[in-house]
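Here the complex is missing one protein chain, while the rest keep their positions.
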Amino acid sequence: MIPLKAYLVLSALLFGIGLAGALSRRNAIMVLIGIELMLNAANLNFIAFWRFHPGTEPLAGVMFVLFSIAIAAGEAAVGLALIIAIYRHYKTTNLDRMDSLKG
Amino acid sequence: MVDLVRDDKGRPLPLGLEQSASIPQMPSELLEVSMGPHHPSTHGVFRMDVVLDGETVTRLKPVFGYLHRNHEKIAEKTSYIGSMPYTDRLDYFCSMTNNWAYALAVEKLVGLAPPDRAEYIRIITAELTRLQNHACLVGFLLQDMGAMGTPLMYAFREREKILDLFESLSGSRMMCNYMRFGGCRVDLPPGWLEQARRVVADFPQFLDEFEALLTGNEILMARTQGIGVLSKELAVNASVTGPMLRASGVNYDVRKVDGYGFYPRFDFRVPLGDHGDCYDRLMIRLLEMRESLKILEAALRDIPTGPILNPKSKLRNFKPNPGEAYGRIEAPKGELGFYLISDGSVSPLRYRVRPPSLINLTILEDMCLGHSVADVVVILGSVDIVLGEVDR
Amino acid sequence: MTFMAMITCLPHMLLLANPDEWLVRLKQTIVHWLPGPWQFVISSLITIAVLIAVFGALFAVATLIERKGLGRIQNRPGPNRVGPYGVLQPMADAVKMLIKEDVVPRAADRVVHFLAPLVLVAPVMLAFSVIPYGQGLVPINLDAGVLFFFAVGAASELAVFMAGWSGHNKYSLLGAMRAIAQMISYEIPLVLSTVTVVMMVGSLSLVQIVAAQGGYWWGVIPRWNIFAPWGLAGFVVFMIAAIAESNRSPFDLPEGESEIIAGFLTEYSGFKYAVFFMGEYFGMFAISGLAITLFLGGWHAPLPYLGWVPSFLWFFGKLFIFLFVFIWLRGTLPRLRMDQLMNYAWKCLLPLALINIGVAVIWRFTAGWPGPLRWLVCALLIVLAFVWLEKTWMKSRELKPRTYHYAS
Amino acid sequence: MQAAFFIIAALIVIGGLAAMLVRKLVHAVLWLMVTLASLAALFLLLGAQFVGFAQILVYVGAVAILIVFAILLTRNSEWAKAGRLASPSWLVGVGIAGLATGCLIASILASSIPPGVPVPPAASVADIGQKLMTEYVLPLEAVGLLLTAAMIGAVIIAMPEDKRG
Partner (left out) sequence: MLGEGIIKGMVETARNFFGSYHDPARFVTIQYPEQRVPLKENNRNFPFLVFDGADTEKGLRCVACKICEKECPPQCIYIVPERDAHGKLQKHPKIFDIDISTCMSCQICVEVCPFDAIKMDQEFELSTGDRFSNLLLHKQDLAKPNDYYHKIHPTEATLVDAQLAKERQLAAQRKAGAGAAPASPPKHAPEKLVPVG
């Protein structure tokens, strides 16, 4: 039987990878991919806890994950639209160049 | 040394490709696509350089000449009768009408008049050619729209019957070389008239089937109505002729205008469209097929007997006295004309063919601007070009 | 001893049980005398083997039927040189595909170019595991079967993109963009028309949906969903979206060969092209399998006294009818243009699907009314919606056959 | 069961790392999809069937195409220039991330969690549907509203200026 801790460690690792990617990569889309990874790491935690400690409210974990997936999809859509708009303005998606607040 | 563009592993890219590898010089969203010369839907070796903005066409440059065989220069070196077989190779769908146009031009040059029976045979063969050419055109157009060849197969099934008639008459299905200056080469073999009457009798049934496949079809209407509109003024200015011109509403049919051959004896009507788009061109051709059937029934009914070649016609060292002549007929694709200048020698001084396909093609860009790639194919199909005639 | 047991129980099993159990019982006898832990693995392996064998053979037969059917529509015999009446033509095609050189363009992205066909075919194979083929013959009885089917089906868009992008060729990129836009916009009417059936049956599991379609009204008309007004409209919307989803006939724009060579398949040849070809056919089988399960009563016999026929024969019979309709459409209809395709999906199919859900709700809450009146009201609503839609869609484009005048 | 968990866990970690480190963007998206698909497999392993399929449907089906379209629209799919992959201050970023994961893992290992319930609680589609419609109706409508707002917003932002009007 896989202990709950294994799942938690796995999700922490995934979260760490996502965070490292989001912080270090230059390309805006890569940052977005990093954020996606972090979101999914959180979902993994919810399902792990739901599986091992359902507690009084049995389906809470599953519900949370469903809503979080829906919102993450919406967020990805808006994020990418932003990137396209910024690209149209700056002609590049390299984050280092996007330092001026003007325009 | 030209500094080659290298891909990320450092390997030099083949020459043609670096243009797409690096950021293209043009504004980023324009896409340069060249359709042809061996593109599945260009009816032969014909290329179109299309500049696309997303899906819509912004510039279209037709490029032809891949099938140029120097027909007119060769004709200046061969005898008059020698270039008659070459006229079969102009518009290889309608060799009978090509022959007739050339024979008409030479007859005008020399002043020969073919006997009545020959005139009737010429009208019968010309109208049969018009039937099979229009049937094939509609078939190819639907093939371009994606109907997987079914209408094309039906059209070819009917065309075979007509080609059998030509084979038993002139000896070859497509390269007939049948007309001579002042008449025809061979008289009708026995039983030919009955077979022709039978073919003409059950052609309307095929036409009804074809219309059942076409007229009401919503997808076809959506794909062709309002596409490739050709205005009357542009059609007349660009000297477009044939079904394309009549689809734009201009009443100009050389058979009615010139009244060459015995056409004035037959009553047939000239259908006219009023939108001038692809749908009209399609329908005009279907209606013209019905008119041709009427002419054929009348001609086959009262064809006289008698000689088929004017006795004064000469075959070898035929030297027409110096002068010039322009003979034109209503070929299935438009007004096909031959302009000859003779200097009294055995071969013409100047031999010029007025190719309807080429002249109808010059306005392809004006019709295609603003449409999508799929429409360009449909518009090209509705213009009905044959590269043999375009490139000569 | 076990061998003797096997022999004795074989006849008993064959004769008594009706043919559906015959297959299931056969599998159980093989599995039950295997060592414990291996039982689950072996039984699933058997199912997988059977699925691949059946649909592989069906793919071979389908290519032959397609070419002969198209031929017959066009008044020609279709392939009849290889084997009697061209029966061995699929073998010849398979050998040809294996022998042909597999050209990978130099500038192509080799890994993605190689993976694309696999990512296209694998999900469709997964989709087969959920459809109930016979009485007990459902590979996996998931209680969220429909959701699984669409979840797996959605992966094919990614595969199409990989195929189009990896070739680094203008035409394939254009074709891939078109294919993805088409698949996404036709997925919504597909899912919505499935929602009506799921809503009326009350369960996402395909087995229950088929079970709900058992029985017969007045003893003759089978209780299939297609005979309810909302079922018929749902079936029409589902089929149109299914044809678009599997890139067939009027919607085969991605490989619109007359415009952009072969769309996202331009850069593929040899075995990878065959795998794509197979993927398209499997997609067609899967989507028509789902249509049969949802609307045509899965493996139920159309008439009560035909019950003795083994149930999977009904399923595959209906599948062949669907196959013939696909071929028939491919032989007749010209192709729609890209923007018309999109308009048709968003402005015509989507409203129809939503209205259909409304009608299904009305059908549900008028359970009390006498049968024919209820049927009439819902049918009327759908016809009204259909006519209103036609008016707006056609009027906006004034598409109508024209009459022509003749010169004086 | 043991072997399944370790294979999927390895896939997730490798996929995540590759998604972050690979040079070409389209490859990064494909590796992301490998991670998310194996995550969905993990959900199925844990017994949450509905969530697993929803995850595949939403992520592998829709978000992948979304990101890929974004990549194509911003012309990133051209040959990646040789340039540096990471921003100059990448060391700092990775350091912070390492620190964060370190504390997380340390606290997880140190905590004492009572052994969980052996059999997975029932999560059939019917109960989820029941719950969604009774207890979680408000969040459901809110998410619906949010998604439509996000869609309209995305469309307007991505619309070219001249058409915005």
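Residue numbering begins at 1 within each chain, and the chains themselves are lettered A, B, C and D in the order written.
Rule of thumb we're sticking to: contacts are C-beta pairs under 8 Å (C-beta built on N, C-alpha and C of every residue); 3 or more make two chains touch, one makes a residue touch a chain.
Remember, it's a predicted structure, so these values are computed and weren't measured experimentally.
Hidden chain, full complex: it touches shown chains B, C. Touching the missing chain, out of B:A113, B:A212, B:L349 or B:L369, is residue B:A212. Here one chain is not drawn; of C:S44, C:Q208 or C:T332, the residue touching it is C:T332. Interface residues of chain C with the unshown chain, by the touch rule above, are 69, 72-77, 80, 328-329, 331-333, 386, 389-390, 393-394, 401. Although one chain is not displayed, its contacts with chain B can still be listed: residues 78-79, 81-86, 150, 154, 157, 160, 164, 167-172, 175, 177, 185-190, 209, 212-221, 309, 313-316.
In the analysis below, only the chains that are shown with their structure count from here on.
The minimum number of touch steps linking chain A to chain D comes to 1. Here the largest set of C-beta contact pairs joins the chains A-D. Within chain D, contacts with two or more other chains are made by residues 50, 54, 62, 75.
Residue positions 7, 21 of chain B each touch two or more of the other chains. Of all the residues in chain A, the ones that touch chain D in their complex are 1-10, 12-27, 29-30, 32-34, 36-37, 40, 43-44, 47-48, 50-54, 58-59, 61-63, 65-67, 69-78, 80-85, 87-88, 93, 95-96. The part of chain D that touches chain A in the complex is made up of residues 1-2, 5, 9, 12-13, 16-17, 19-20, 25, 28-29, 32, 35-36, 39, 42-43, 46-48, 50-51, 54-55, 58-59, 62-63, 66-67, 69-71, 73-76, 84-90, 92-94, 96-98, 100-101, 104-105, 108-109, 113-118, 120-123, 127-128, 131-132, 136, 139, 143, 146-147, 150-151, 153-155, 157-158, 160-161. Interface of chain D with chain C (complex): residues 24, 26-27, 30, 33, 49-50, 53-54, 56-57, 60-62, 64-65, 68, 72, 77, 124-126.
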